[in-house]
Each structure stands twice: as C-alpha cells, then as structure tokens.
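The complex appears here minus one protein chain, its other protein chains still in place.
Think of it as A and B in the order they're written, each chain with its own count starting at 1.
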Amino acid sequence: MNSEFLILMKQEMGVTLILFILLFLKIWDGIKENGILLHLINVLLLLNFLLGFVLNQNGELFNGMFATNSLRVMEKSVLNLGTLIISLQAYDYLKSHKHLLEFFMLLLSTLLGMFFMISSNNLLMFYLGIELSSIPLAAMANFDMDKIKSSEAAVKMILSSAFASALMLFGISFLYGTSGTLNFQELVSLITGSPLQVFALLLVFSGFAFKLSAVPFHLWTADVYEGAPVAVTSYLSVISKAAIVFVTLSSLAPLFSHLNEMWYHLLFVTIILTITLGNIFAIRQDNIKRFLAFSSISQVGFILLGISSGTATGATSAIYFLVVYIFSNLGAFGVIALLSSQTGKENISDLKGFYQTNPLMGWVLAISLFSLGGIPPTAGFFGKMFLVTAGAAKGNYVLITIAALNMVISLYYYLRVVKAIFMDKNETPVEPLRGSLSLRLALLICMIGVVGTGFAGGFFEHIYQLAAK
Amino acid sequence: MNASTMVFYILSAVILGGALLSVTAKKIFRAAVFLLFSLIGIAGLYFYLNYEFIAAVQIVVYVGGIVVLIIFSIFLTHESGRDMKEPSMISNLFAVFACCFAAALTYLFIKEEHFNATPNPTLEPSARNIGTQMLDITRYGYILPFEAVSILLLAAMIGCIVIAIKLKPKE
Partner (left out) sequence: MNEIGLTHILFVSTMLFFIGVYGFLTRKNMITMLMAVELILNSVNINFIAFNKYLYGDKLDGLFFTIFIITIAAAEAAVAIAIIINLYRNLKSIDVDDADIMKF
C-alpha cells in the first residue's frame, strides 16, 4: 500500500492538497489581494498539471474502487490543462469577486469528482464521482449572486442533474440486483440481456445522456449555459463534458459489450437527434453563450459518432477530438469572457465590426470558430475527419450522410459569426478591449493548441497506443 | 394472512399513500407532511427487514434532516396557506398515462427476472459490521467512498454558505 498508494493517486492527491491549501488561505485571510491569490492558484494548478507527466504507473487500489493506467492519467492531465486555461481566463471576472477562494474550492472538488469518476472501476465510486462533479457545479452556476438568471440557471441545473442521477441510480440498483456485484469488470461478464437488465442499462444510458446533454435530454443545457457566469459555462461545456465522454468510453461502452446491436441502435438514434436538433437550434440563437451551448450539443453528437464504431480507433478519435475541442472552445469562450466582463455584451449582433477595433481578438475568435466548424488548417478539421472516418467503418451510410450534411449546416452558422466579426459594418463597434496578461496567455495556449495539435502527427498515435492497451 | 404480512401491507400503504398525496397535494405544506409520512413508512420497512441501522439513519437524516430543511425553506419562501398552481389537464393526463404504463412494464420485467440468491453465509447488517467495513482498507473496505463523500459534504457546505449568506450591502 503506502507509497504505491501515493503514486497511483497522485493527481487526486494534488487536487485535494490544493483544495486544502485554499481552505487554509481562506481561514488565515492573510492575502487580501485577489490578483496575487489568482497567480498563486494558477501556479498550483500548473504544478498539478505537470504531475501527470511523472511517476506514471498502472494499478488498482481498494479492491477495484480505484484503478489507473496511462490512458486515465493522460485524460486527467487533459482536464487539468483545461482547468488551468479556464482559471487563467477567469482572471478578469474573479479579480473583483468576493468569493474567489470558494470559487476555486468548489471548482477543485468537482475536478476531484471527475478524477474519481474516470478512475472508478466500481458503480459506487462512479456514482460518488458523478455527484461530486455536479453538486458543487450547481453552486458555482449561482456565483453571480444577485443576478436572477444566474440563480435560475443553478436551480435548473441542480434539479435536472438530481433527477438524472436518480434515474441512473434506479438502473444501477437493478444492475446490482441482477448481478450481485458493483464492480464493472465482474458486471460485464454477468450481463445476460434479460429484459430487466436491458431496462436498467437504458436508465443508466439516459443518465449519461443527461450529463452529456444529448438530445432528448438537452433541455437544461441552453438555460444553464446562458445564465451561469462565463467561467462556469466554459467549465461546464468543456471539462465536465470531456470527463463524461471519457467515462462513457471506459465504463459505459464495455457494459454493453454483450448487447452490441442494441448499443449501436441506441447510439444511432441519439446521434442523429443530437447532431440535427443541436444544429437547428444553434442557427436561431443570438446570445453567443446559447449559440455555443447548442453548437456544443451537436459536437457531442459527433463525439458519439466516433464512440459508436466501438473500436480503439473510434475511442482514440473521440479523445483526440475532445482535446482539440477543449482548445477551440476555450479560445472562443476566452474572447467572450473578455467581452462580457468589460462591456456586458453577449450577443452575436454586438460582434459586428469587431475586427475593426480588436483585430487580434477577432482573429482568435475566428480561428477558434474555424476549428469548431472543422475548416482545414485547424486541428478541428482533423478531429472531425477522424471521428467521421471511425464512424464510417461500420458502413452505415445513412448516419454518415446525416453527419456530413450537418457539418455543412454547422459551417454556415460558424461562418455567420465570422462574417459578423470581419465583414459586417457597424456604426458603433465594441470599444477596444484590454485583456489581462493571464487571459492573453490562456488564449495563446489555446491558439497553439488549435494549430499545433493538428500538425503534431505523433499525438494521435500516442493516444492510440494508450487506448489500444 | 398473518401478522407479519399485515404489517408489510400497512407499511406499503403508508409509503405509497403518503407519496401519492405528497405529489398531488394542493398546499405545499401538506405535501411536505405527506412526504414525512412516506419517509417514516420507509424507515418502518427497513425495521421490518431487520436493517435497524439503516432505519435509524433514515429517520435521523431524512425525517429529522431533509424534511425539516424542506419545511423551513417552505416557511422562508411561501405563504404556506396558498394553493399551488395545478398542472394543465393534458400534461397531467400524459404524465399519468406514461408513468402507469412504465410502472406496469417495469413490474412485468421484475416478474420475468430469475433472481439467484447467493449460497454464501449471510453477514449480519449490525452496526459493528457496518462500522468495521466502512473504515476498512482491505478487501470490501469502504474507506475511499467514505473520504470522497466527506469532500462532497465539505464542498456542499461551502457552496451553501456562499450562496445563502447575506452580505451587508455596501454603502
């Protein structure tokens, strides 16, 4: 046990340690300056991210309640990096916030929940992880205390996530009842496909769909994204989504391994609904946060398309796409965060003529949107291409045709925003924005990611080797 | 029908009746009180199954904690005598129909299922066994979920304090 335990759980330990450092800082109340605290937190998060590159080891602890391997360590590092970027971006928003330390305490506890979720080989730990990553997040959505929208977002989020996890639990209870075990590996071999088990698996799947905001369980997404503070929205749409996808790959998909046919049909319907409805709603939005919410719903559909192939290539392309998605979405959200914190504007029509006054930010936003839309030189193109090729391996051309059609539709609405930035005339464009050094650093990381991941050819193979093991 | 089965049927009636009234009551305070009855009935069911520890936890946490919390929040946010809005006829009918159908289907699945009981000897759910396993780090130990849930409670506490605390407005 002893030292092995520390090494296997290093990332969880790191997050918990930072959580407690912040708790003591809060109690001590010695540093009054929010700016200094933020820099300190960013350094800690950076150290935690670097922790993912040393002392990697595979193993199991607590009788399979916690299991780790290189792939899971990599996934956690991705989440760590995303959290660091969000924290850098939130500098302007949090600098004047009264509850800065509490914000990060809640943020880190949700991150810890996601780590437990990714590492769980056990239904109980999985459930605890999913709750740990959603309850504090609802509290964070309420961090603009005196805005009605923000509390409303929080209420909608906690009620819908409580309902979703209750549905999932009912399913889990029947899985336990029919198999007598909570361990994922043992469970996989005990799934026989009796009607009750199929029903239970469907309930578990719908819980997942809720958290992924896949159609028809997407109704909470747009309201929550719009109402919550930008930092929380970006965290919700990127980090928590990525975590759920990782778990879907590592835990949910194997549960269906004896019910291949059903799993594929289930995904088939979900993918078509998710991609199409997400796109149709995204076209109509003017608020840019809602717009990104609906477009992210349709992105989830593409990720599920990769997963539906059921091969290591599919899993790899899903993970690869998520990394790209994190960079591109956070790039877009960074500019929105700056816009919203300095002018309070959040509408696409406000972006008209954005390029005239903010050429650099205009380019950042445009490149991020190109990547989200999947336009060639950016990494988003490779990501989508891998997903679609993986999905095509099954030879289901209906699915691929619908996906391709939707890619065109999504290009239309992403380019509409880009057109507003570059071409539309506006008498009163947004005044020049001055981003903090942190924010610009974060955007730089995102841009390097968006361009670099596409050209770093070894990256895909690296993930593939980890995933194929 | 002997005394034991009678007890079970009475308990079930309390649980389901309380629950049904709780989701249909017009006044919110009444709904909370019916919820209380239902939860006490469930605690009774745990006693009936000889799971005394869980029954005690159920009474302490649910009946003594959550329902009291709910009742307090009702007092803070409502005139509790006011009637609540009723759902529209169509959505109500639709929900009733869907739930009845799904419940019947689920019960059918349960009837069809062949449950296999384990042949191994029974471990008594006494407080001693529960306590030992809860803090055990070896096989079947539950120390990791215990720690995880403690972080969750810490986070929930921080979240509640931040949200519900009323700071004095700045002059």
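In the analysis below, contacts are C-beta pairs under 8 Å (C-beta built on N, C-alpha and C of every residue); 3 or more make two chains touch, one makes a residue touch a chain.
Because the structure is a prediction, the values reported are computed rather than measured.
Can you tell me which of A:13, A:47, A:145 or A:273 touches the chain that was removed from the display?
A:145
Touching the absent chain: which residues on chain A qualify?
Where chain A meets the chain not shown: residues 123-124, 127-128, 131, 135-136, 138-139, 142, 145-149, 151-155, 158-159, 162-163, 166-167, 169-170, 172-174, 176-177, 180-182, 219, 222-223, 226-227.
Please identify, in ascending order, the residues of chain B that touch the omitted chain?
Listed in rising order, the touching residues are 2, 4-5, 8, 12, 15-16, 19-20, 22-23, 28, 31-32, 35, 38-39, 42, 45-46, 48-51, 53-54, 57-58, 61-62, 65-66, 69-70, 73-74, 76-78, 84-85, 87, 91-92, 95-96, 98-100, 102-103, 106-107, 110-111, 115-118, 120-123, 125, 129-130, 133-134, 140, 142, 145, 149, 152-153, 156-157, 159-160, 163-164, 166.
The criterion applied here is as follows: only the chains that are shown with their structure count from here on.
Using mean C-alpha positions as chain centres, tell me how far chain A is from chain B in Å, no decimals.
31
Touching chain B in the complex: which residues of chain A?
1, 16, 19, 61-63, 65-66, 98-99, 102, 105-106, 109-110, 112-113, 116, 124-125, 128-129, 131-132, 135-136, 138-140, 142-143, 145, 154, 177-178, 180, 194-196, 199
Under the stated contact criterion, what part of chain B meets chain A in this complex?
Residue positions touching the partner: 105-106, 108-110, 112-116, 118, 137-145, 148-149, 151-152, 154-156, 158-163, 167.
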